[in-house]
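Take a look at the following structure, please.
The chains shown are only part of the set, and none of them has been moved.
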Amino acid sequence: MTVRIGLIGAGRMGQVFAAHLAYSVAGAKFVALADIDAARAAELAGRAGGLASYGQYADLLARQDLGAVVIASSTYSHAEVVKAAAAVGKHIFCEKPLALSLAGCDQAVAAAAAAKVKLQVGFMRRFDAAYQAAKEKIVAGAIGQPVMFKAIGRDPRCPDLDYARRENSGGLLMDMAVHDFDLARWLMGSEVVRVQSEGGCLVFPELKAVGDIDNAVVNLKFANGALGNVDVGRNAVYGYDIRTEVLGSEGSVMVGYLQQTAILLMTHAGVTHDTVPFFMQRFGAAYLAELRDFVACIRDDREPTVTGQDGRAATTISLAATLSLDEGRPVSLSEIKSE
Amino acid sequence: MTVRIGLIGAGRMGQVFAAHLAYSVAGAKFVALADIDAARAAELAGRAGGLASYGQYADLLARQDLGAVVIASSTYSHAEVVKAAAAVGKHIFCEKPLALSLAGCDQAVAAAAAAKVKLQVGFMRRFDAAYQAAKEKIVAGAIGQPVMFKAIGRDPRCPDLDYARRENSGGLLMDMAVHDFDLARWLMGSEVVRVQSEGGCLVFPELKAVGDIDNAVVNLKFANGALGNVDVGRNAVYGYDIRTEVLGSEGSVMVGYLQQTAILLMTHAGVTHDTVPFFMQRFGAAYLAELRDFVACIRDDREPTVTGQDGRAATTISLAATLSLDEGRPVSLSEIKSE
């Protein structure tokens, strides 16, 4: 069975998914794509081998021949598009975060459940070889009982202000930290129950005007008593810096490095190596692996590896962390309600 | 001018200082030592070359020929011994923390000021070559404006319960994290104004009975708006793990490594190296350097590099972090009063 796939969204992530879908996902056929910028859609469709392209995602969804969609539209629209796709019975891969509100998540999850379609959320780090090896080590007991989760997530530069705007991206603690919050749940095997945030606009004052910040630290408390901290920022001028550690009672496992190519330069100035430029260099293979896994879950008719509930849970932590930041107090996750 | 020095305390740290004072501090003469365990004092005095030894520190302080004392007695007694030494006009080097209470710190600082004697606190990390290089890079502007302070401080094993008892050690956030809080102030060049702690007894349940915990994370907010997080723990079974990072607007500087000897073993099982066993292997040279600096500050009649005020400030952060942990809320440092 070949899964015929349409792509919604031809922006930065849409272009990544298009390249993978066009050439590298066995069992899938890339058929059509849509973007609200119809010219951009047509241009990308041409590069991907001459697909059908649409300026309205509804037109794409109207095609009877599609079995699944990959959603890479603007974050604020995710929930709405998921619901529309579920309504016409398409299996759904949705780029993270699933929705900016808990209500949005709940509606998306409910829609997929009602339509009996797969709903997978794009936490690609779970498909990175190093994170998978870390998870296996933890499950195998190599570090004993996990007691501390530490994560650093830093982008090398400030995004466009329009992208960063809190209504669009959800802000730093949604847009970026949601990846770390997903890793926290997955690697620790326990739910986050309380968060404490500090944050600020320390390097890019222009972010203030769009309701965002550029640096934050968030303490985590897990249901099983374990602890954690996530540090996110937008000013890692030295390169894309993603590091994660799980400390256990009998050891620790760390994922992350700062070197891109295997070259060291040694001069009077010391030893120098390069760094990872950005997310595609670090997680390019994982973006492909998650699409392959999505297609496999449809063909094998099994649960997605990262479910809508996973998307909902990570969004909830982001919302709680943002509330903690706004109100300057610890926030229990039970405070975050569906509307 | 030779500085004649007496040592008070012949425990773990006292033995370290004794070895350095006996052989390796030019300009100093190691003359006498005291410990409440008179036999232990005599034994160490013998090993250090046949010094005078006392079971009462008051007897050591009564010697007219001493110009300075090094205090490595139990933490809870630091403030009292500092006051006694100041009262008889001795210059004072006091192992960290200066005192477990703000009142104790204030009395110690006031006593030294009144007696016009030097008072240096034993934050030895400031004398480590790597931390000094980091400080120099920051001051030179290599990372731009510092915006985030990150620290990991993990011991490889649980201390004796009697040592850990909160009345004796001040607990994890005083005993261990005080080093990181001192680094925070020094490297960031700004005072901490608010803290948020999470902690727990996750690996060594026996610590509960003595009022202590084994893991904690503490968010920091600095006066200039910068952010921070300190993670401390007692279960780094893989080795002594001290890592510190300062992220700035134009780069980042990290201190810390996990390798002790320069050997890599590569087998079917992968690549393996050893780790740093404990604090003396990591900071042995720094413990010597701080004593040399103390003697130099007496001989040159200048301010100590790490002052009593520095000791007070770090203790204040530890107290605030402990209060935040106890009460489950952010604590402003202005809440911490002298009694």
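So that you can tell them apart, the chains are marked A and B in the order they are listed, and the count of residues begins at 1 in each.
Everything that follows uses one rule, which is that contacts are C-beta pairs under 8 Å (C-beta built on N, C-alpha and C of every residue); 3 or more make two chains touch, one makes a residue touch a chain.
As the structure is a computational prediction, the values presented were derived from the model and not from experiment.
Of the identical chains making up the complex, 2 are displayed, while the complete assembly in this file numbers 4 copies.
FYI, only the chains that are shown with their structure count from here on.
Centre-to-centre spacing of chain A and chain B amounts to 41 Å, using the average Cα coordinate of each chain. Of all the residues in chain B, the ones that touch chain A in their complex are 145, 147-148, 150, 152, 154, 194, 196-200, 202-203, 215-221, 225-229, 231, 233, 235-238, 241, 247, 249-252, 328-330.
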